[in-house]
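One chain of protein is taken out of this complex; the other chains stay put.
Right after this comes chain A.
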Amino acid sequence: MNLDIGAVRVSLGGTPILRDATLTAEPGDFVGLVGPNGSGKTTLLRTVYRALRPDSGVVRVGGEDVWSLSPRAAARRTAAVLQSRNTPGGVTVAEVVALGRTAHHGLFSSGEDRSAVRDALKQAGVADMADRAFGSLSGGERQRVLLACALAQRPRVLVLDEPTNHLDIRARFELMDLVRGTGITVLAVLHDLDIAARYCDRLVVLHQGVVTAAGPVLNVLTPGTLREVFGVNAAAELCGDGVVRVVYHAAPLA
């Protein structure tokens, strides 16, 4: 499904956070949302998974305004992998992933619930840990389990909030490869510009609540944007192996 965010405005406690933020993702697109701390990335994401209602503007998933859908119906279209989550002590991986079926099931779990959980565990590469305690996993494994939970939702759009945060470099690549491999429409807040450049089809730059650039990676991560928005002396370059890398030329600008 496609994701359309149109002219979204949000103020929190009187402070404008998002000003006419607009963004589209075509079905299967992998869109990265980048910007410095406090630019409004997480706030924009929250309007997509229906945790925050914009003051004005519209968020459409598959053509439907998410705020005209019930929470349940919206969660059947959109799943989210978020930064913080409370996990009760002793909860197992299978139980965490099964939570992804909350918006689907009737009173009892159906065959479809069970197969969705099984598929998600397999797809995220965590099927062999199903009976382990979530608390016994490494950071990378935990993140893959949370991805499996989102996949069990069988979403058409997947949003991720800094999914590679606190992960070691190998776990970052593993996770992003998994997300990329799902083929689902993705909107991911990413702090690591190099990861963003490597995996995203398109990037959207948020700066002080305004979308200042959007489009293919090489068009967006220009030296000018990197300097003005991120305050670094850098550029995105297409390397010989077809991978786009961000090359930092010097220490951050004064």
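The rule we apply is simple: contacts are C-beta pairs under 8 Å (C-beta built on N, C-alpha and C of every residue); 3 or more make two chains touch, one makes a residue touch a chain; residues count from 1.
To be clear about the criterion, contacts and distances are computed from a predicted model.
Undergrad: Write down which listed name, "Ferredoxin-type protein NapH", "Menaquinol-cytochrome c reductase cytochrome b/c subunit", "Iron ABC transporter permease" or "NADH-quinone oxidoreductase subunit D", is the UniProt protein name of the chain that is not shown.
TA: Of "Ferredoxin-type protein NapH", "Menaquinol-cytochrome c reductase cytochrome b/c subunit", "Iron ABC transporter permease" or "NADH-quinone oxidoreductase subunit D", the absent chain's UniProt record names it "Iron ABC transporter permease".
Undergrad: Per the definition of touch given earlier, which of A:46, A:144 or A:202 contacts the omitted chain?
TA: Touches the omitted chain: A:46.
Undergrad: For the chain that's not shown, point to the residue among A:78, A:164 or A:225 touching it.
TA: Touching the chain that is not displayed is residue A:78.
Undergrad: Using the touch definition from the top, which of A:24, A:92 or A:208 touches the missing chain?
TA: Only one of A:24, A:92 or A:208 touches the chain omitted from view, namely A:92.
Undergrad: Name, in rising order, the residues on chain A that touch the hidden chain in the full complex.
TA: Given the touch definition above, chain A has residues 46, 49-51, 70-76, 78-80, 82, 84-92, 95, 99-103, 105, 107, 131-136, 153 touching the missing chain.
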